[in-house]
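Of the protein chains in this complex, all but one are displayed in their positions.
Then we have chain A:
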């Protein structure tokens, strides 16, 4: 066991898989000698060589197209998109191509690709670095979308993602990269894709969150406890497919739910969580399922992040609204 930040846990997972499987390739802009703009791939080229860990020309569509092609040759690409705001350049390669590879070839080909990419607000990045675009990915059949919120999950989920024989979008929240340390086992382990985690048990209301919002929801739960409201916090971990079973089970117990996301209200995946709950547990609900989300504007200019990004106070407000409905 070692105390690791999330970024260290990610590097550890990459190292583990590079060691385990000689078909694993790590590449992207500046991931080689430089070790990545966030040091996520630090030391990997040195350890595994330029054949396994390498830089690419600056072209996102080319990077994912390259991955799709390489996957037909028995390789297991782990490309990086430097910031997920740049995914628009690679939308066809991801949604139009990688996601459809198994289906369009009737199983003859598949694309065991893990696209790693940082996103998320609160660190005053320039334009189109922090946008939450997981909702776009979650709408694409053929993709799985994973968003870890802590070092332990980050390692286990990334190892699972890399071993998955179909494409996975693995989104890393920048604010969580180094914000805290946690015990992470040295040995390899996996965290199942598509499985949520109950981070805090409670009886009165279910708070469903992912990414940085998990920590805001936990903080909100602490505050709510002072007012005798016992919140259960679920970390989705995989936002597509969603772990309906865990969610429904919790809602049937608490009878109330709030879905929390950093993305704009019209984006993200909260709406699909809400509709799953109303389809499957409406008779257990004491109040409508509410959402905490950002305003439906373009991602804020960096100085406006504080007033724009959803925070624990917004969660408390919605939770009380639900309780007092």
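Please note the rule applied: contacts are C-beta pairs under 8 Å (C-beta built on N, C-alpha and C of every residue); 3 or more make two chains touch, one makes a residue touch a chain; residues count from 1.
Throughout what follows, contacts and distances are computed from a predicted model.
Peer 1: Considering only the chain that is not displayed, what protein name does its UniProt record carry among "Light-independent protochlorophyllide reductase subunit N", "Pyruvate dehydrogenase E1 component subunit alpha", "Membrane protein" or "Na+/H+ antiporter subunit A"?
Peer 2: Of the names offered in "Light-independent protochlorophyllide reductase subunit N", "Pyruvate dehydrogenase E1 component subunit alpha", "Membrane protein" or "Na+/H+ antiporter subunit A", the absent chain's UniProt record gives "Pyruvate dehydrogenase E1 component subunit alpha".
Peer 1: With the full complex in mind, choose from A:4, A:44, A:66 or A:316 the residue touching the hidden chain.
Peer 2: From the options A:4, A:44, A:66 or A:316, the contact with the absent chain belongs to A:66.
Peer 1: Pick out which of A:46, A:92 or A:127 touches the chain that's been left out of the picture.
Peer 2: Of the listed residues, the one touching the omitted chain is A:92.
Peer 1: Tell me which stretches of chain A touch the chain missing from the display.
Peer 2: Residues of chain A in contact with the hidden chain: 25, 51, 56-57, 59, 61-62, 64-75, 92-93, 96-97, 102-110, 141-142, 144, 164-166, 194, 240-241, 243-245.
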